[in-house]
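A single protein chain has been omitted; all remaining protein chains appear in their positions.
As written, the chains take the letters A, B and C, and residue 1 is the first residue of each chain.
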């Protein structure tokens, strides 16, 4: 198929390359001319802008937008909407909020344009490993785009197959690494929850390694300390333990390089998905203590001292509880 | 009654004074001679040591130990055990762990000595307001000591009486500010949970004021900010709102003095009770998310950057999630 | 002043009564004719509808809307907007989301109508104790309405005054139980955080009493149990302890009536403010573990078994960890 790729950052560029490796044609544009030229060298057709891309794409054009969520994606899709024709497909492959997808899909449907949202996991490893994709949109359109998704996905590979999957109850595409999750928005919704879970998993490991490391802290009596080798612990857990995972693999790599992790400041960023996951939990009235605590740990990591902590001290000062004997 | 008071810090000294104001006799000792002399000036009989105190106390001596929990209390009670006689009473008025009470009560009982644990709330305000006391020990002994507790307690005062209390189901002493909670250990157990709750209440206010203050943060778009007067907010909540409390009164006082609370570093200490409360919850298999989060917020306040946060960053670096587009 | 009161439920009716007791005139309307007649008997001027109320209110009319947040308030204000004239004031005294206030204030300002949002705490006790109010709106309008707020507020009463309040830094109204918190929306924002804190305080007590009660659970070895009198514990904590509060007073009343609290199912409702408080915390990137855990505890109280719990069991079954020996 012929795909117009808008946004050639690390993710967009690699997606274009993986598509071309599978024999698809890519028309590429990015506001950075350098990025466009780099991809043209790898075989893409360079566009000079969205207008030019509209010309270069055949009828029933497929536009893949791969930009940061929020204004960049919103504005670009609005612009494409002016150029796109009845029967075109607009794919948002970024990290958009799923309610924006629902809104945009409705808006574009009025023009006869199909909207598909693709949540993508796999990070910078995707070019090599393939992208795990969660897709939202109407069935006909998603089926029509199957050759694209099939090319991007990891495929069956050598991952052990899950026993017990019954062909007529499940989506065969799941084993190849992509699913049609539901109508527009469902792709990003599932990806959002994926990231929410990711925060929780990461924080579970983080707390565990913290407790291991602090077992040698001078807060403990000397004869209760252990000086543990965290690098080896991460490694051994990769091998037959219940908590083996890809995130643990990454941790083992990082620790092997520098067990003290000194290159990292301790300030941890968060993208929108963690927060949106909690919003979804609250809308559904589902308790989500672990996912929320994970998000809050990141907020806290970026604050030196909270005002709240000072309020605590002020109260303690007030009732005299900071003295040695009971309050 | 005649009471031997061991430990004349801020709490011990004030307790002695309140006892003497009510007509009780106090024999006082502290390892600081200065503290002993100060109290002697206020009417106490100065002892030169525990041995001397044993001599000065009548038969059926009452020893009130008011020392920091742990070794100071443990060692002192062990020493008193050598001097005390059958029928004596040893009171631990500090913040001991209730399982230590149970153990010590058993040990002393073998010598015919009664053990009473008194958990005390009210802080430095107790001399004036009276002490709220939770008492553990055998009934006969606690009843025998009633004149002491009655003198220390706030009494009915002008606090509105709880409607519906039925005389034959409740302990009349509760309205005067003290209760016989149960056998040895029960006093400190109830006081321990009191402190656990205290942590939770304090953290609830702390988080609330943090969100109020951060409503003016530059993390928000300018037109979504409010510059709120926290001093007035604390004050107004004292007056008819559902969340009025003594801790809020203290907050209002602190904010009136300095809304920025600049004298406080943001490092918040914790005493043992918070931790013991969580231990008790876990032993009983009771979920206690709020009390635990309150304790952990204090731990976190004293750490600049956690190792766990660096582990998070290392993983993010590993999967490339720290770039602008999806992971 | 003359006030049009729309919504004569428990809160609206009592507000009207307290206003009339202070000499204000009230024009009253409710979709329940019975409620209107009841208030007319107490001295209010009965209106037959909003149109009639518009006629009965003088120029510069003051409309006080006291309805459930969401559609009832939204629709009523929209209808009033059609009837109101330049210079009128619309007060939303319910529990609206503060962003709705901001939006409505902008909309009404275009017609020259002033919008004031009043967050009110004090519950059904307000008629007697007075209402604690947090007010948002433009200064001139809020100052103009001062006689109304002054009548509704508790006033100085016999609550001890906060030492150290400096007249020129603080709002004198705070001591009387109401504040002008800021522009439109600020009143409900402060009230919203108030409720968020309330959830946290309540949960702290709830967990504490749970641990006290479960100290007699058969999950503990028999010699580690205490059979504690929770009624007396609540009572004694009211008297001089650090955790005394109005919520504790209410707890003491409930326990005095029935320590087992058998009339309550254990399902706990939540209104919108808890959720909105967490939203605000996330927008500001403020960690709020305690307030969130409090909200989630309520969600959890209304679910018999979560699907998540079954997922846990399914994993445990998968790795065989449910057997007696290590996983």
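Following the convention adopted for this analysis, contacts are C-beta pairs under 8 Å (C-beta built on N, C-alpha and C of every residue); 3 or more make two chains touch, one makes a residue touch a chain.
Because the structure is a prediction, the values reported are computed rather than measured.
Asker: So which shown chains sit in contact with the chain we cannot see?
Answerer: Output: missing chain touches A, B, C.
Asker: For the chain left out of this view, which of A:29, A:63, A:97 or A:131 touches it?
Answerer: In the complete complex, the chain left out is touched by residue A:131.
Asker: For a quick check of understanding: of A:193, A:268 or A:311, which residue touches the chain that isn't displayed?
Answerer: A:193
Asker: For a quick check of understanding: of C:83, C:159 or C:253, which residue touches the chain that isn't displayed?
Answerer: C:253
Asker: Name every residue on chain B in touch with the hidden partner chain.
Answerer: That gives, for chain B, the contact residues 242, 275, 278-279, 282, 285-289, 292-293, 295-297, 299-300, 302-303, 306, 308, 319, 321, 327.
Asker: Tell me, which residues in chain C touch the chain that this view leaves out?
Answerer: Missing-chain contacts on chain C: residues 7, 9-12, 66-68, 93-95, 119-125, 191, 195, 198, 202-203, 205-207, 209-210, 213-214, 246-247, 250-251, 253-255, 261, 264-269, 271, 289, 293, 297-298, 300-301, 304-327.
Asker: In the complete complex, which positions of chain A touch the hidden chain?
Answerer: 121-123, 126, 129-134, 153-154, 157, 159-160, 162-166, 169-171, 173-179, 181-183, 185-186, 189-190, 193-194, 196-201, 203-205, 207-208, 210-212, 214-215, 217, 219-220, 224, 226-229, 231-233, 235-249, 252-253, 256-257, 277, 280-281, 283-291, 293-294, 296-297
Rule of thumb we're sticking to: only the chains that are shown with their structure count from here on.
Asker: Using C-alpha centroids, which chain lies at the maximum separation from chain C?
Answerer: If we average the C-alpha coordinates per chain, A ends up farthest from chain C.
Asker: In degrees and to the nearest 5, what turn takes the CA positions of chain A onto those of chain C?
Answerer: Roughly 180 degrees of rotation.
Asker: What is the identifier of the chain with the smallest separation between its Cα mean and the overall Cα mean?
Answerer: Most central by this criterion: C.
Asker: Centre to centre, by mean C-alpha position, how many angstrom separate chain B and chain C?
Answerer: 31
Asker: So the centre of each chain is just the mean of its C-alpha atoms; given that, what is the distance between chain A and chain C in Å?
Answerer: Roughly 38 Å separates the two chain centres.
Asker: At which residue positions does chain C touch at least two other chains?
Answerer: Residue numbers touching two or more other chains: 242, 285-289, 293, 296-297.
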